[in-house]
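For this view, one protein chain was removed and the others were kept in their places.
By written order: A and B. Residues from 1 in each chain.
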Amino acid sequence: MSRRTDREKYALPRGVFALIQGVFLVSLTIIILVPLVAIFIGTFQDGNAVIRNGITFDINWSELSLDNYVMLFTDSGPYFRWFFNSLVLTVVQVAGTLLVSSFVAYGFAMYDFPGKNAAFISVLLLMTVPFEMMMLPLYVLVNDFGLADTYAVIVIPFLAAAVTIFFFRQYFLGIPKELLEAGRVDGVTEFGIFFKLVLPISKPAIAAMAILNGMIIWNNFLWPLLVLRSPEKFTLPIGLNTLLTPHENNYELLIIGAFFSVIPILALYLAFQRFFVSGMTAGALKG
Amino acid sequence: MKKLLYSQRLAPYLFIAPFLITLAAFWAIPLGRAFIMSTQEVLYGEATFIGLANYERLWNDNVFWRAMYNSVRYMVLTLILLIPIPMALAALINTRLGSERIKSFFKASMFVPALTSVVVAGIIFRLMFSETESGLINQVIGIVDLGPVRWLREDIPGLIALLALAMWRYTGVNIMYFIAGMQSIPSEYYEAASIDGASKIQQFFRITIPNLKPTIVYVTTISIYGGLAMFLESFMLYAGNSSPNNQGLTLIGYLYRKGIEENDLGFASAVGVVILVVIMTINITNLSFSGTFRKESAR
Partner (left out) sequence: MAGLRRGRTAVGLVAASAVLAACSGGGGDEGGPGEDGRVTLDMWVFAELHGRYYEQMAERWNEENPDRQINLDVTVYPYDEMHNNLQLGVNSGSGLPDVVDIEVNQFSNFVQGSNPPLADLTEAAEPYRDEVVEARLDLYSREGTIYGYPTHVGAFVAFYNTPLLEEAGIDYTTIETWQDFQDAGQQYNEETGEAFSVASTEVNFIQPLLVTQLGGRMFDDAGNVAVNSPEAVEALEIQQEMFEAGALSTIPGGSPDVEEAYGAINNGGYAAIVYPAWYTSRYVDYMPDLEGDIAIAPAPVVEGGEVATIGGGGTGTAVLNSSPDAEIAADWLAFAKLSPEANVAVWEVLGFDPVNMEVWADEEVTHSEDNEYNQYFQTNLFDVLNEVQGDIGHFDGFTSPAWPTVDTQFTTSTLVDVFENGVPAQDALDSAQQALQNELGQ
């Protein structure tokens, strides 16, 4: 019944519409992927040439070589150190942020208490304050207390992340209070309810926030740049940036290193992709 | 002790404690210091009080106003480009038509640019928009006999390159937000409308958009402060903080130049305070305008 009504509403036959849509989307996809493909090809080229001539369609196919790959795995100097630093830092910071932010969000979602509105409004306000605003005074503060050049100072100020708190709160609001009551009747502590009853059923939100935070933290550049002093602590984006200086640059490593830096986060995304949309849907954006 | 853990009255305070501590230690205190430092001149760790002199200097500095202009211009343009277009694309994908495989592939690909770091993306775009004839973009426009354009040396071409970078990175993300928002609209609304004889276009404007309001508000808000606070994209594109005639200098870029590059901490603090006031004003206006405060307080 409805199918017939639908068909009447289309200006074009369904097949044609689908075809146009398909072609359109595929073209867009190709355009979007061009920069990435270009850098991929760049990994096979001479770094200096790429910087001199820019990325170009004129590819000298005979000059492509695996030299850069060999270099990456045998002689890339600090690259894998940076990679490893980023990996560890990302895992720890994402886990920490999810834990702490969901913890805080639970408090906002499940309880009524004096001062709740004021506190939540400050979450909202904080969401709208870009980090770049605070970076200078934070930087001064960190240095005054001699806390610079540590991973702790990269992680701790952002564990209670306003956006993540907001998301989790929205999600938790959808959890029926009966669940909590049941827990209390069973003699579980308030915290136990959170950890043992609520978190396990929040997987979509956790997955969505894991991707969102992972993306941001893996690529985090500005704050670690200001705060880290020792070259052996550098994370990947900072390390790659140091290859850009005119003194003794290493453009090959820059290009191939940049390309490889996308891989872990891409893997994370592909793994959790299905949860991402459902998590976002179930979460923040309901009216 | 045990009683504390079971106390329903105390529990919420303990839950939100980490947030409150963070707020105090890492936001309120630095903010306070920024206010104080903005009235000082700071050299080698010694601070001298100079009243509002920093603000006066700021008011008279043409470079600051140029940065303000650049940031506002960028913000407005990203709002125009990065809300309607992703919304339309999301609607396109959200229909029951078309190959699911193509759509999935499209969604995944659109999102990948957001996964690259700004460092990487900036480098790639700088190389693509190279001023030489062989630069990728110059080759593309060469097909229709235009150019070569010296992209990053002139204002409007530079702006185009910057917007291209922004669109490349964030269209996919915004599409995701809108799809998520659209999927939470009950399909009964659409079915009822179809039965009533509404066309797809009418349904889009009468059902989809109004129901997407929270999503639209959310995306608008983050785009506003994302646009005003944009720094790294421009920094990477212009390979540093200096661009011809400061065409690429944003508010935060100006802050970075004064605070970190020129080490004029007192002055930079004043800049920070001004930027903060501007952003907070815009955002509070935006949020109260859309009723967010009222609604959230009422929960």
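Just so we're on the same page, a residue touches a chain if its C-beta (ideal position, glycine included) is under 8 Å from a C-beta of that chain, and two chains touch if they have at least 3 such contacts.
Just so it is clear, the structure is predicted and the values come from calculations on it, not from any experiment.
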Hidden partner chain, touching residue among B:Gln40, B:Ser243, B:Ser269 or B:Asn283: B:Ser243
Residue, one of B:Ser104, B:Thr132 or B:Gln202, that touches the chain absent here: B:Thr132
Absent-chain contact - pick from A:Thr29, A:Ser122 or A:Asn143: A:Asn143
Residue among B:Leu43, B:Val76, B:Ile201 or B:Val277 touching the omitted chain: B:Leu43
Residue numbers in chain B that touch the chain omitted from display: 5, 42-45, 53, 57, 60-63, 130-132, 153-154, 242-246, 260-263, 265
Residue numbers in chain A that touch the chain omitted from display: 48-49, 51-53, 96, 99-100, 103, 143-153, 155-156, 159, 188-189, 191-196, 226, 229, 231, 242, 245-249, 251
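By our rule, only the chains that are shown with their structure count from here on.
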Averaged-CA centre spacing for the pair chain B and chain A, given as whole angstrom: 15
Residue ranges of chain B touching chain A (in the complex, touch as defined): 5-9, 11-16, 18-23, 25-27, 29-31, 33-34, 37, 89, 92-93, 97-99, 102-103, 105-106, 108-121, 123-125, 127-130, 132, 134-136, 139, 168, 172, 176-177, 179-181, 183-184, 191, 194-195, 199-200, 211, 213-215, 218, 221, 225-226, 228-229, 231-232, 239, 252, 255, 259-260, 265, 268-269, 272, 275-276, 279-280, 283-284, 287, 292-293, 296-297, 299
Interfacial residue positions of chain A with respect to chain B in the complex: 2, 5-6, 9-10, 14, 17-18, 21-22, 24-26, 28-29, 32-36, 38-39, 42, 50-51, 53-58, 100, 103-104, 106-108, 110-111, 113, 116-117, 119-134, 136-138, 140-141, 156-157, 159-160, 165, 173, 184, 189-191, 194, 215, 218-219, 221-222, 226, 236-237, 240-241, 244, 254, 258, 261-262, 265-266, 269-270, 273, 276-277, 280-281, 284-287
